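With one protein chain removed, the remaining protein chains of the complex are shown where they sit.
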Amino acid sequence: MNASRTSGAVPPAASVSETGFDPTLFDRFPTSGERPEGELGELEHVWRAPRGWGLLTVVNNNYVGIFYVGAAFLFFLLAGILALVMRVQLALPLNGVLPQETYNQFFTMHGTVMMFLFAVPAVEALGVLLLPQMLAARDLPFPRLSAYAFWAYLVGGLAFFASIFVGLAPNGGWFMYPPLTSTAYSPGINADFWLLGIGFIEISAIAGAIEIIVGVLKTRAPGMSLDKMPIFAWAMLVFAGMIIIAFPAVIFGTLALELERALNWPFFDPTRGGDPLLWQHLFWFFGHPEVYIIFLPAAGLVSMMVAALSRTPLVGYRLVVLALVATAFISFGVWAHHMFAVGMPRLSVGFFSAASMAVSVPAGIQVFAWIATLSVGRPRYQTPTLFLVGGLVTFVLGGLTGVMVAMVPFDWQVHDSYFIVAHLHYVLIGGMVFPMFAGFYYWTPMMSRRPLSERLGKWVFWLMFAGMQVTFLPMHLTGFMGMPRRVYTYLPGRDWEITNMISTVGAFMLAAGILIFLVDLIRNFRFAAEGNAGNVYGGGTLEWLPTGLYSTRSIPLVTSREPLWDRPGLSREVEEGRYFLPGSATGNRETIITSPLRAEPQYLQIMPGPSVWPLLSAIFTAGFFLLLTVQAYLVGVVSGLVAIWCMIRWLWETDRPVRPPTADIGAGIEVPTYVTGPSTHGWWAMVVLQIVIGMIFLMAAFSYLYLYGVHTSFWTAPPAPSWLALLLPLYGAGMGLAWLARVLLARRRSTLWSPATALLFGAASLLTGFVLDCLSWRWSGLDPEASGQGATVYGLLAIQGFVTGVAVLIALYVAARNSRGLVTRPRNNSFDLAVLFLIYTGAQGVLGAALVRLFPGAV
Amino acid sequence: MWPRISTPSGIVEGLAGWPPPVLDPAGPYAGSVAALSWALIALAAGIFLIVLAALWIALRGRERLRARLGGERAIWIGGVVFPVVVLTALLIWGLTLTRNLSEPAGGPELRMRVSGEMWWWRVSYLDGNGRAFMQDANELHIPVGRTIAIELVSPDVIHSFWVPQLSGKLDMVPGRRNLIRIQADRPGTYAGICAEYCGGPHALMGFLVVAHAPDDYARWLAARRAPRAAPPDRQSARGAALFVSAGCAACHRIAGTPANGQAGPDLTHVGSRRTLGAGILPNNRGTMIGWIGNSQAIKPGNRMPPYTVLPGEDLQALAAYLEAQR
Amino acid sequence: MRAWLLLLGGMLVWTIHFFVLYGLGSLFGTTPTARIGTLLVTLACLAANLAILVTCMRIARTADRESVLGWPARLGAPVAVLSIVSVAWQAFPALFT
Partner (left out) sequence: MPEADPAAGRDVVQRVGCASCHVFPDISWPRGALGPNLGDFADQGLIGGRVPNRPDLLAAFVRDAPALIPGTTMPAMPISERESRDVAAYLYTLRDR
């Protein structure tokens, strides 16, 4: 059976199968009869974790997940300490605790670290930790990618944070508006450190998003159709989708800012046809969805916990999914509500005001769904419940002030004042931090031999909750009293000193709560993937099945949203191996790949085990960026090359078909162990990656058009359109040769080398096209430093150059695999993905070349 | 420490914390927003109480009430229907108000230009043709009852012009020219501040708007335009010479003298200003000397270099001369 | 694919509507061209949403609960409803101010 054939077929409305899989096969579960001796032992052996220093090479999600959560929490504490020092400085007017320059670095770091190094990684970390368990997958589909993302984030994040100890921390505010952050006004390398720190989180967020999308859509337990997915999985799917669309904007933005700083390309310089507002558009097109990127996973956690603690299914599951999906879309239409005061035409501000209203409706739906669920059940007043209710109250208040600031005239008054500081902390602490602490209490028993203390937990909650309100409620008033944000001091005599002193006292209450939490953690947290405290709060979803490092002994058949509630014997049956994959079918780490809608088994994925290469890749990637930032260019480039080498080593061992070609995943259901084509997890990941690159390209194209609209007078004539007659065929040939290579691979008569040769020629053709594209612009006399046109045109070319470089590298890699006989026929995944990438590269080249020559030239 | 905190320092008149300036408007542009603000505050408080009540019922309420809340119908009503009705009304109000605020209120407008610069405000009074007929810094004088249309520009980084009692804020973006309207309906001094982080001493970038009754304004304007007398005494005359020889004139302009620098604030009327250092110090001879001698200790990072090398007598003379520039 | 279209249809319509209106506003400001364009696009998008809503409701009524399209259709219907509200709001600034 070739799964790729069947998954593409469009099912009729009444069909109950998505892939042609016969659902009656599910009736064979749970199986009966004895399981063979030693099956469990083999499973444990296959999934055992390395010991000692080898733990650094671990890739299993239990470990990487807990490291990841720990690292994110560390950054939360560090950024929180910065906040406390700032609160001390602001407690009194004209206070001298922090000098101006240090304060400016502190608030920049507080915002940057909280948003980029704590909030996004924290929710991503929870996803890595919880998702495989909730979906009853053995692991996430690309465990080594998780490990790489984690290490890059940890090493890069720590190096970035260290900049504050040497006074080199960025000082332009967490949204780094140019021109303040361009070299003219920030000549030091402080701003470069910001770009560096963001670079890491871009890498790890994108890697994590790919992982999560493929994980949620392709590795769910059989039978877990979309409507039976735990709501957290929905939230993470939406979260990852949003990252894919939103992060490219900030990736391009940071690229442009660094190009402006390092090479003097005037993207944001109005005297040369750039525009400072372009940065704001790019940043907030990312920045506003970012807020929901943080909030939605936390809301997913809330939905899970509210249901579990109320001991009743979530009321309005479908409406909550609707809310998640709607938020994901509409949040991309509200970016400019951070720009109401920049002087946009009133039509534009009204337009973004309307979208900002629309995005608040889904939040209301979730709030009422939680209240409804609490009404149905009788929640016990345990620590997670307290955090949930406290978070709900806080978030509602933040949401209401959010609607207030969506009103343009009101925003003109409170924008950039302490009212906004209050609003955003209410939303983020109520919407993300309190749910996360609820989650810490609720899920710790899954990872620890002892649960956290209920007694200490109540102290933690009340101190944090009261501290939060005491800190931030008065700030609304401080804002009304006219205090702008980001001021290191203020003059006495306006009563600001009263509210500020109250806020400072509150901040220390909040910190005291967190301190007690740390005590609780030290006293009670003992990591244990096996033999943990278990289902203390009585949850009904699959993460509460008994687990080992291999996740569950057998992968259950899912028939409802809370399988543990609906089938009391499930844990025992799973533990006895009565469901899918009760052992290792091939002697490797493996998980079942299922179809995206209805989770029908498609094939068995062979998973990689521990490896040192992701760690080394991450270290050298970090080295590359860090060394470039401190302007050690040569060593930096060497480090980058080593990083690439490590990645190739890491990939080299993957994509090896195993024997036997099909395997029994339980009850005699046979699935293939090696599948190619659009149903594979690799294909999905590649498509998602191409969407990311495509979005980066789109952002560059938007910048080009935007600057044309703002500063038309700077535009010069492009090279003659006849160049297209040369470029398009070259790009086209690259795409065609790549496609030809795939055809050749399937034909038995072609010799071993010809498909790889076609691929190499394709890559060469793409490279030639790119080089000629660059030369045509150089010869036309347009200099990247000359104008916004120059900057954006060469910016587009830089993206094309990067993609072309990767394409060449991929072609060489696949050719090398081919020469070692690692490319299987008639189809091979590595080969397929190379072909996909080359075709993408050519298509992007065509679009880019045509856009900058035909518009505005031909119009 | 506590007793001292509430001591009014009186560094700058016109700063008042209570009632909060956003809710204590002094003119129509801020007034309609204050009305909206009160309505929004009341609405938010009302909805917050409703949600709290619902939560209370969910956790502690009677069985019958809880049953009402515990279904999809409650979600539709509370989460969709109710918000849609409220938000539709708010949206229409907000859009209408946005339109009204961005249009002239009627009557001839006075025009000014304010340029936000690191970290002070360049103020120009414009005539009917949009040409500057008078330069000043860090202080705007306006007549009450008239709408002032202010062009906002910036030569360096983004700043934001905010006088909470007179109107909302508007950014000053390099390469762009924004227009804000303000109007004061009662005489007084209104504090303004930069609301967009602009680096360094952004926190210390304030200014004042002084609203005069129409007659007073006319008198003020006439006095400003009157011919300027020569330095009144020997000390000031020495100061005038020093102003050029010590290099002050390279950055500062004083109309009617050879001093014509453009980098720093125009000092033609510095003696009559209420503040020094962009709204942060009272203006007297002592603070003037302190500022000239070492402004870096007062406003770290500002663009004025310290003049600690000048002997005391020179500083006295300069201060006396500047004090006379009214 | 059809399942995803049903599920996300309303939001895709919203997205198209939003960016077309953004483009119209950027190019034509508050001119009559922009207003008429906005009106036409809005009506078209409302119609599309209605079509999605009707399709979803029909499938939701007839399809088996466990069928491939059943649940996506049941979710797609309220998505389309929300989209109708949002699309209407989105047109307010151009039509009423």
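A, B and C are the chain letters, set down in written order, and residue numbers restart from 1 in every chain.
In this section, contacts are C-beta pairs under 8 Å (C-beta built on N, C-alpha and C of every residue); 3 or more make two chains touch, one makes a residue touch a chain.
None of the values given here were measured: they were computed from a predicted structure.
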Query raised in the report: So which of the visible chains would the left-out chain be touching?
Result: A, B
**Report entry** Sole contact to the chain not displayed, among A:T489, A:T547 or A:Q789
**Finding:** A:T489
Report summary line: Touch assignment to the omitted chain, from B:I75, B:V270 or B:I289, lands on B:I289
Report summary line: chain A positions in touch with the non-displayed chain are 92, 94-96, 489, 492
Query - Interface with the undisplayed chain - residues on chain B - result: 4, 7, 9-11, 281-282, 284-287, 289-291, 293-294, 296-299, 306, 308, 311-313, 315-316, 319
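As a convention for this text, only the chains that are shown with their structure count from here on.
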Report task. Decide which interface, A-C or A-B, involves more C-beta pairs in contact, and give its chain pair. Result -> A-B
**Report entry** Geometric centre distance via CA averages, chain C-chain B, whole Å
**Finding:** 44
Requested in this report: Give, as an integer number of Å, the spacing between the C-alpha centres of chain B and chain A.
Outcome: 41
Query raised in the report: chain A to chain C: how many Å between their CA centres?
Result: 28
Report task. Specify, in ascending order, the residues of chain B that touch 2 or more different other chains. Result -> 80, 84, 87, 91, 95, 98-99
Query raised in the report: Can you list the chain C residues in contact with two or more other chains?
Result: 82, 85, 89, 92-93, 97
Report task. Note which residues of chain C are touching chain B in the complex, please. Result -> 82, 85, 89, 92-93, 96-97
Query - Of chain B, residues touching chain C in the complex - result: 80, 84, 87-88, 91-92, 95-96, 98-99
Query raised in the report: Which positions of chain A touch chain C when the two form their complex?
Result: 10-11, 13-18, 23, 225-227, 318-319, 321-322, 325-326, 328-330, 332-333, 345-348, 350-351, 353-355, 357-358, 361-362, 597-598, 709
